[in-house]
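Here it is, the structure in full.
For this depiction, one protein chain was excluded, whereas all remaining protein chains were kept in their positions.
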Amino acid sequence: MSTITLTAQELAERLGGALQDCPADRPLVCVMPLDEAVESAVSFLANPKYLDKAQNSHAGLILCDTKTVLDGRPRLIMQNPYWGFAQAVELLHPEPLPAWCEAPIHPSASIGEECRIAPGVTIGANSVVGPGCVLHPGVHIGDDCVLGEDCEFFSGVVLYRRTKVGDRVRIHANSVLGSDGYGYVMANGRHEKVPQVGYVEVADDVEIGAAVTIDRGALGPTRIGKGTKIDNLCQVAHNVQIGEHCLIVSQTGISGSTTLGDYVTLAGKVGVVGHIHIGSRSIVGGNSVVAKSLPEGSFSTGFPARPHRQWMESQAALNRLPGILKKLAKVSQKD
Amino acid sequence: MSTITLTAQELAERLGGALQDCPADRPLVCVMPLDEAVESAVSFLANPKYLDKAQNSHAGLILCDTKTVLDGRPRLIMQNPYWGFAQAVELLHPEPLPAWCEAPIHPSASIGEECRIAPGVTIGANSVVGPGCVLHPGVHIGDDCVLGEDCEFFSGVVLYRRTKVGDRVRIHANSVLGSDGYGYVMANGRHEKVPQVGYVEVADDVEIGAAVTIDRGALGPTRIGKGTKIDNLCQVAHNVQIGEHCLIVSQTGISGSTTLGDYVTLAGKVGVVGHIHIGSRSIVGGNSVVAKSLPEGSFSTGFPARPHRQWMESQAALNRLPGILKKLAKVSQKD
Partner (left out) sequence: MSTITLTAQELAERLGGALQDCPADRPLVCVMPLDEAVESAVSFLANPKYLDKAQNSHAGLILCDTKTVLDGRPRLIMQNPYWGFAQAVELLHPEPLPAWCEAPIHPSASIGEECRIAPGVTIGANSVVGPGCVLHPGVHIGDDCVLGEDCEFFSGVVLYRRTKVGDRVRIHANSVLGSDGYGYVMANGRHEKVPQVGYVEVADDVEIGAAVTIDRGALGPTRIGKGTKIDNLCQVAHNVQIGEHCLIVSQTGISGSTTLGDYVTLAGKVGVVGHIHIGSRSIVGGNSVVAKSLPEGSFSTGFPARPHRQWMESQAALNRLPGILKKLAKVSQKD
């Protein structure tokens, strides 16, 4: 991704922290999560919950705050390591400017055989469109995208740069893949942007409805598994991982970094919080709000979601409650 | 719609079932619902609930499973008749390829007098735009669409093929009419697509907000009645029938095949399940979930929606409940 190199010392100067247990001349070329990081990568620890991960991380430099005890790990001590992380991403992963030219289809793009490309389609630099694809009027594909075979994208579909799409993927009108995730860090009384430099990856045989939004990962991918079908107006946040053959019904929203197993069904208008896991073959009833991880094969409903049967019982009881309270009031008056 | 003819025998060979009580050479040209089907049509019975309809259907061939007793009706017996139906639709109603050419406005399209067509508009083959229409930059109209008089479509509006729109219809930016309904059938561990070959029909004096999605019918139309107003970011699923002069407020979603009478109000963020009816002049409070049919003139709120007054009382009781339970705990400790 990145060809920029900064030494630990240079990074410390830019971000304004104190370097400890780290060679000043260590070369750093990218930002990575604690558990994936290699020696040339910067990582960060903002939540003490992940202290263990930090202790075992292979990161070449870990941004952490003044209260964190992280003996022996190469680290950069600062007040707000999450803000430091945001700045490090910006320094090491700058977004290239889009490579537009006069031609709607960039000369460096590659279009497979037997594609049907409508008027008003734009395709960015270095993008590859597989054979047999059909792109309707007004589809916009950014730079460095890859489309497999026999995809059909309807009018107004937008792919941000670096989106990867498998074979036989259908995307309906005005859906957006690869928009920035919703990531900010409070610094100096402002919400500073955490640059979003990941991408979206969609596997084979996925169908995506109209006006769906799928954000790219902050780092790394947001993933939609093979054969999954997403209905209109759904929101899939950054770094969500959806398994294979899931059904995500209309107006559902899935928050950042949540993972779904395979064959999961989220009925319409479901909301799912971030950083949880929904086990394979789970069903969530319409309009429910999933606030905790769900085991495989679960069936949940409600706000917050609870086992479906429990929710049904509690709603039945709730309907009886006003009458019961009235009766109790009468009884206690009699006493 | 279709000019393909298959004999019953040919269809049986393609779908792999056993033909019963049906002439092998019966010509079949289309797929239709049980209660509308004619002798040249294929229909299907996947839910025993509709056995009566099947018994009385005029369909030339009914796909049904091995357990169904449907004596005397011409039928094709198979393991998964819904999957058979999906395949029959694909065979008899193949979607034509879009008829693009170099010109953004296809030479076969007809544009009425005093229309204002902005740069970047595309209009498909055989489409008819009535007089006095205003199409803003980036409107995309598919093949075989019909627009009445004095319509105004804002930028990014997409009409899929065969959409029909009446007079004085306003559609705001980035709304989509005619995208595929969300229809799949589980076969061989995959969600196989049920081809969506219907269309959207919008009557006179309808206004549709921004980023609304209205799916075309699976077979036949999804209909929006005269004078109905639909707010931003609403979802109308396949084969929904909305009556006249309804108000559908922002972020509401209506599931497949549900019907609304006239003068219905669905306040913001309402969810409605599929295959129910909401009676005329009904009001549903914001954020409610309608899970059952509602009679004319009803006023409902809640999740699930119940009569508004009942919901108010249950919420008031719910607020008192923690205090009451605490008191009870104290009392029982004293005993």
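To keep things simple, chains are lettered A and B as they appear, and every chain counts its residues starting from 1.
Just so we're on the same page, a contact is a pair of C-beta atoms (placed from the backbone, for glycine too) under 8 Å apart; a residue touches a chain by one contact, two chains touch by 3 or more.
The structure presented is a predicted model; accordingly, all values stated were derived computationally and were not measured.
Q: For a quick check of understanding: of A:Asn174, A:Gln241 or A:Ser280, which residue touches the chain that isn't displayed?
A: A:Asn174
Q: Any idea which of B:Phe44, B:Trp100, B:Phe154 or B:Tyr184 touches the chain not displayed?
A: Of the candidates B:Phe44, B:Trp100, B:Phe154 or B:Tyr184, B:Phe154 is in touch with the missing chain.
Q: Touching the missing chain, which residues of chain A?
A: So the residues of chain A touching the missing chain come out as 97-98, 100, 102-104, 120, 122, 138, 140, 156, 158, 160, 174, 176, 179-180, 182, 184, 189-191, 193, 211, 213, 215, 233, 235, 237, 251, 253, 255, 269, 271, 273, 289, 303-304, 306, 310, 313-314, 316-318, 320-321, 324.
Q: Would you write out the residues of chain B that touch the absent chain, in ascending order?
A: The missing chain touches chain B at positions 116, 118-120, 134, 136-138, 154-156, 170, 172-174, 205, 207, 209-211, 227, 229, 231-233, 245, 247, 249-251, 268-269, 286-287, 302-303, 315, 318-319, 321-322, 325.
Everything below uses one rule, namely that only the chains that are shown with their structure count from here on.
Q: Quick check: how many Å separate the C-alpha centres of chain A and chain B?
A: Once rounded, the distance between the two centres reads 30 Å.
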